[in-house]
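Heads up, one of the protein chains got dropped from this complex, but the rest are sitting where they should.
Entry: chain A
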Amino acid sequence: MATCWSKMNKSSSILKRSSLLGQSIPWQPIKMGAPLSARASSWWSGVEMGPPDPILGVSEAFKKDTNPLKMNLGVGAYRDDQGKPFVLPSVREAERIIAQKGLNKEYAPIGGEPEFGRLSANLAFGQGNEIVSSGRNVSVQTISGTGALRVGATYLAKWFPGNKTVYLPRPSWGNHTPIFKQSGMNVDGYRYYDPTTCGFDFNGAMEDISRIPEKSVIMLHACAHNPTGVDPKDEQWKEMSQLVKKRNLFAFFDMAYQGFASGDVDRDAFAVRQFLEDGHNICLSQSYAKNMGLYGERVGAFTVVCKDKEEAARVNSQIKILIRPMYSNPPVNGSRIVSEILTNTALNKQWLEDVKGMADRIITMRQELKDGLANEGSSKNWEHIVDQIGMFCFTGMTPEQVEKITTEFSVYMTKDGRISVAGISSSNVGYLAKAMHAVTK
């Protein structure tokens, strides 16, 4: 992601040349068939082609492939066992209820409806938690998880009194880096994934964290780490929490899969709640894209846990000042669905079942893939497929193997060997096992 910045430096010198040219060309209305002079006098001649997004690029290529057996294991969006997008029954019911209410379309408050913020914080921290009841959280609605991270990054870039560097796990979601960089934060990392075990490099992480300069920001994936699917065990989280405290680091949690990882919203919030229990005043980004299937409605929340109510009021006022010049106030269609589900007892129950259903299907596919590879006769250790959790699986395949599986079997995934388990179904898991075995044996 650093490449787009170096390109920008190049492009400005190109622009100088073209504007010099531009000054000698008289201005006139565009006529058809005058592309050469048009290009020279256009403002945009210096704009370079940006790097293609590795994830979205996979979907593009997949669409063009005519192989009937093709599989898209790229973008992380849940698919049912027929490979189709899934609108949750609880969501559908919530939409019907909301339609009856005849709500208006007036602007939401800048930070969204306070109730939505409160419900989101309670979902993350646990019903009856002390933080929400004492009013010391700032919880604003954001444009899904990306928006929450961006608001958070912008807020930290302006107000964080320590070292304006965020330490991301290695690897992390590809979009974390540009979000923080474009907000004005520096980005660095700590060891996380161990390619030799396809598991968590706990010792490496602890070593690196102990060397992070005090008063820096550390990003933690609350559950279902993206892209690896590798999560620390409970005991490891406890040790990490103590170390983060000792180093006086500010913890920024990204929770995009609460409920979606294990099927249990409380289990998936373990790390967040552990840190709160240990006294960290964290900040948190939440997404409802996956766990409520509300992807395109862009519903998320950003929370800052403050010292007390008075501090929360100040922080809230500053966050609003950052949101207004970004998009003024958030879209409500999705957040109304979330609020309806979280306040309606029957719907909430339905939702918990829906999300468990999704998580269970994923867990089943993991098992079937591992079994399938064994059936193909693979001698490799594929334990990590079932040890990892959530939507994604870091298969351990090399870029060359990925290239091969794509060209020979039309199985599409990102170069890092990451597959979206959501893209696997009972009808194609056998084919995938065959393909993976073929390129890795």
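Following the convention adopted for this analysis, a residue touches a chain if its C-beta (ideal position, glycine included) is under 8 Å from a C-beta of that chain, and two chains touch if they have at least 3 such contacts; residues count from 1.
Methods note: contacts and distances are computed from a predicted model.
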item	value
Chain left out of the displayed complex - its UniProt protein name, from "Proteasome subunit beta", "Cytoplasmic tRNA 2-thiolation protein 2", "Acyl carrier protein" or "Aspartate aminotransferase"	"Aspartate aminotransferase"
Residue in contact with the excluded chain [from A:Thr146, A:Thr303, A:Gln350 or A:Thr395]	A:Thr146
Candidate in contact with the missing chain, chosen from A:Asn67, A:Ser328, A:Thr407 or A:Ser426	A:Ser328
Interface with the unshown chain - residue positions in chain A	4, 8, 11-12, 15, 19, 22, 27-30, 32, 35, 38-39, 41-53, 56, 75, 77, 84-85, 87, 91-92, 95-96, 99, 102, 104-110, 143-144, 146-147, 150, 159-162, 175, 178-179, 181-182, 215, 250, 281, 289, 293-298, 304, 306-307, 311, 313-315, 317-318, 320-322, 324-334
